[in-house]
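Let's look at chain A:
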Amino acid sequence: MAVDVVMPNLGFDTQSGRLIEWLKQPGDSVAKGESLAVVESDKANVELESIAAGVVLELLFPADTEVNVGAVIARIGETAELAPTSVRGRKTPSEISPVARRLAEEHHIDLSDVTGSGLGGRIMRGDIEARIITVTGSPDNILALPKVRKAARDAGITLAQVGATGSRGTITMADLVQYQSALSAAASPDEIESVPYQPASREGAREIILSRARTVIGERLGKSKRDAPHFYVSGEFSVEAAIQALPAGTRMNDLIQYVSIRALLDVPELNATYEHDRLYVYDHVNLGIAVALDDGLITPVLHHAEHYSLQGIASEARALIERARGKRLKLDDLQGGTFTISNLGMVKQVERFTAVINPPQVAILAVGTVKQRPVVINGGLHIQHTVYLTLSGDHRAVDGMHLARYMAAFQEALDKFHK
Partner candidate 1 sequence: MAEVTQVMPLAMETRQHVLKQMMEIRAAEERIQGLFLENLIRGTTHLCIGQEACSAGVAAILEPGDTVTCTYRGHGHAIAMGMSLKAMIAEMMGKASGACKGKGGSMHMTDASLGLLGANAIVGAQLPIAVGAALTAQVKKTRSIAVTFFGEGASNIGAFHEALNLAAVWKLPVLFICENNRYGEYSPMHTTTPVANIADRAASYGMPGIIVDGQDVETVYHEVRAAADRARNGEGPVLIELKTYRFRGHSRTDQAPYRPEGELEEWLKRDPIVILKARMIADGQIDETEYEELRGAIERNIHDVVEWAKAEPFPALETLYQDIYYEG
Partner candidate 2 sequence: MTYREAATKALFDAMRADENVVLFGEDVGIAGGVFKVTPGLYEEFGGSRVRDTPISEQAFIGAALGAAITGLRPIAELMFADFIPVAMDQIVNQIAKYRYMSGGQFVVPLTIRAAQGAGAGFGTQHSQCAESWLMNIPGLRIVVPGTVADMYGLLRSAIEENNPVIVLEHKVLYNFAEDVPDQLTHVPIGKAIVRRVGKDVTVVATQLVMQRSLEAAEILAQEGIDVEVIDLRTMAPLDEGTILTSLAKTHRLIVVEEAPHAGGWGGDIVSMAADKGIYWLDAPVKRVNMGGALVAYSPPLEDEVVPNVKRISQAIRDLMSE
């Protein structure tokens, strides 16, 4: 219960007196009879004594003011009644240093939960400074080394969308490459819509959570199939002679790749990309090689493949595939493809298949298994190793004749190889 302190009558007939200075501040405790303020009467300065014990709750007049006799100049009560405008938890000089007190006032620090680090728990300047928050704005918490940031910038990737697997939550270069491999070539991040999470609701069904890579592949290839009018040409090629002629260290796979590249150089219209209604034809072959990984298909690119000999193709392609499997691909390895080869021939039962074009390329070559088949030559029946190739073309950019010419070119290049 607060007690009012009034301006006393200090002389005969005086209507007002001057409040000279306060000896107590809000929050200070005061004993009954203890001096509260100095007031000026018509004769002299007099110390005003407190009529109650308690805590000074508030002072209603500033120092050096003329106050009417009888006006309430201060209130004294219990600690709980302290007016909210005063600095809460106000302490005596032994509990807080003058510098700390001033800082706390300036920065509106609530002293009641500041722990003092000085002698006897005294609040020191450093304790207040530690509470002053000077940093504005919120950090974005995306951690990545400068080279990773630069690579992301150069590739137009927003780091916020890349999952981080580094220690301390950093996005590593491998994380970036992984993200990029899911996007590949020119698909812009805007086109990737997030797949909403559908909880499994079918009996007997077990949901397999699709990896981000899988999801992105799905989006891209779906779009490819929808946008590009796919059509196909296939042919059977004898590789009997080739098998005998393979140099050491090379395999049929390598040869098929090598010959495909040579054929492509003869039909440059298929070594192209179709982007935003524009067709770009290239003077070099950046060959995409489809590789199956656990979480999806990945197509690392062998740049300037036309420069390599058969042995070169063999070693480079192998290295590329190993890097892909070991998740050590660099950003370069996933960009810039102009033509892709997909090979399922490692499975004997796959005679032939049709592949989905890798956008924005205009064609893709699907390679079936190499096995012995009956072949008719000049009316005679022979058993030879053959392979079925199926070429997909994007009819917006290429025609049947292009695909047909490619088949012929492949045969030519294959024949040339034997010589």
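Candidate selection criterion: all candidates are chains of the complex that A comes from, given by their letters.
As a working rule, a contact is a pair of C-beta atoms (placed from the backbone, for glycine too) under 8 Å apart; a residue touches a chain by one contact, two chains touch by 3 or more; residues count from 1.
All values derive from a computational prediction rather than experimental measurement.
Chain A shares a touch in this complex with candidate 2, selected from 1 or 2. Chain A contributes residues 145-147, 150, 167 to its touches with candidate 2 in the complex.
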